[in-house]
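With one protein chain removed, the remaining protein chains of the complex are shown where they sit.
Residue numbering begins at 1 within each chain, and the chains themselves are lettered A and B in the order written.
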Amino acid sequence: MMSERQPIIQARDVHFHYTPGRPVLKGITLDLGPGATAIVGQNGAGKSTFVRLLNGLLKPVEGQVLVAGVDTRQMTVAQLARTVGLVFQNPSDQLFKSRVLDEVMFGPLNLGFSAQEARERAEAALAELGLEGLEARNPYDLGLAERKLVTVASVLAMGTPVIILDEPTIAQDQVGVRQLGAIVDRLARAGRTVITITHDMEFVARHFQRVLVFQDGRVLADDTAEAIFAQPELLAAAGLQAPPITRLGQALGLPATVLTVEAFVEAVRAGEG
Amino acid sequence: MRLSLYVPGDTWVHRLDPMTKLLMTVVGIGLTFLLPSLQGGTLLLVLLLAVLGSAGVLHRAAAVYVGVAIVAGTFLVVQGLVYPGNAVPALTLGPIVFYREGLLVGLRLALRLYNILSATLILVLVTHPSDLVEAVVRRGASPRLGYVIMAVLQVIPTMMATASTIMDAQRSRGLETEGSLWVRLKAFVPVMGPLVTGSLIATEERALALEVRGFSGEGRPTFLKEEVIPPYATAARLVTVAALAAGIAGRWLLGW
Partner (left out) sequence: MAVIEVENLRYRYPRQERLALDGITFTVEPGEFIGVIGPNLAGKSTLCQALVGLVPHFYKGAIGGQVRVAGLDVHRSTVAEVSRRAGLVFQNPFTQISGAKLTVYEEVAFGLEHAGVPREEMRRRIDEALRLLGLEAVKDQSPFALSGGQMQRLAIASVLAMEPEVLILDEPTSQLDPAGTEEVFEAVTALCRRGMAVVMAEHKVDRLAEHADRILVLHQGRQIAYGPPRQVFARENVAALGVAVPAVTQAAKALGWVLEDGTYPVTLAEAVAVGQARRGGR
């Protein structure tokens, strides 16, 4: 069994392809543990493929993925779902119930919670995403932004130690992005392992301690958000850009890398003061 | 997600233009009804299997044959037991007696079923639906009709793709879908409802997107690809028509 110190997810020289001769992942080795980790990188770099390997939907062609110390090849996806919750990139791939509440209760019920408990968990998750009042609606009738939030709620309600969000901020407005950020912060503080794929660099800068830069099936960099955003050449090579406020700080020659508007304002005031 | 049963490949059958393959399929089905005898049906089946075999799709066809075996078996059992002309017992299993006449009728029916199926598979497995539709539209059919054919051909593949997507979503949230046949069957039940809705929605959304992408079904379209008809297509068509003629002649002149 797993010891206290063992990282909950270990990838060991993971290789993967959908079609032979077209490698998608080319040897990924890394550990993931408590806290918020962002995965960023170009379209087609293999980010979504990688997280599907973490919840067992895909199995490595070479190498291994260990979840809580066990090779994913030795477990079914349903067994892995007790540990790893995955929100898909495309909400239509995930939603299949005709009522929002049933959708969100589906996971907890499968994990063995009673109907009463499942309902409470579902309602709490919906509330955290600001979706109260939509319980009886059909997910298909909702807009893309709300549909995406329903998928997040349905995984959140399962309470898994590992939560993977594939591009949660798609179609979200400012309020939605803030809510998602608050959820990431809360889960990370509670010691859960939160892995988030995103192209929103401001979201990364604000909420993630660790950043993995994927490029062409490899991990190009693995560092803190500050360190990553301080390297324009690295970012350019991976099709990325630091958030505008960070670039403004760099252009004005602020001594430290600033990641948020508040930090920028403070740094400028400190310089003036 | 795959949107058809088409098996890609580069055999002489694949390179044949869709209209020739359509002709082969139609003639194959026609001959099935022209040649009701056991010998005629068997000969036809051999010919059709030879075409499928040289196209390298027998393995895929076999899957379909196995699926239909239940129906064929039913023909044999029912006719063997209750065919009105039954006289000579052929097989006795305790109190159950199968008769020779009935079994032969059942066998002919089963053969006919497999012939129709095999003829259709030439079109379905070796011709990409969009190529077929394109060939028909090139010959003056309305693009609107072409789209309807396309949509119908896609119903089953769309449902298959939707089913696997839904099952992935369900097992990712803890529903056991792997393991014994029983587990898998049980897992399939909750897929049925969302499957129908999901497929309908997917079809509707696609129709909407196509409408906006300028697909109005009016005016004559142009084609990205030039139509390629291999030189041997004429020969293939002649042979096919000759087979039909032989069937007709055999049936009415020689009394096969």
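Quick notes on this one:
Here, contacts are C-beta pairs under 8 Å (C-beta built on N, C-alpha and C of every residue); 3 or more make two chains touch, one makes a residue touch a chain.
Everything quoted here is computed from the prediction, not taken from an experiment.
Put simply, the hidden chain is in touch with A, B once you look at the whole complex. Contact with the chain not shown here comes from a single listed residue; of A:101, A:126, A:220 or A:240, that residue is A:240.
Among B:181, B:212 or B:228, the one in contact with the hidden chain is B:212.
Chain A meets the missing chain through residues 18-19, 40-44, 47-48, 89-90, 92, 143-146, 167, 170-176, 199, 201-202, 239-241, 243-245, 247-248, 251-252, 261, 264-265, 268-269, 271-272.
Touching the omitted chain from chain B are residues 1-3, 128-130, 133, 143, 147, 150, 154, 158, 202, 205-206, 208-226.
Keep this in mind: only the chains that are shown with their structure count from here on.
A straight line joining the Cα centres of chain A and chain B is 44 Å long.
Within the complex formed with chain A, the residues of chain B that make contact are 165-166, 168-179, 191, 193-194, 197-198, 201-202.
Residue ranges of chain A in contact with chain B, taken from their complex: 55, 57, 76-79, 81-82, 85-86, 88, 92-98, 106-107, 110-111, 140, 154-155, 158.
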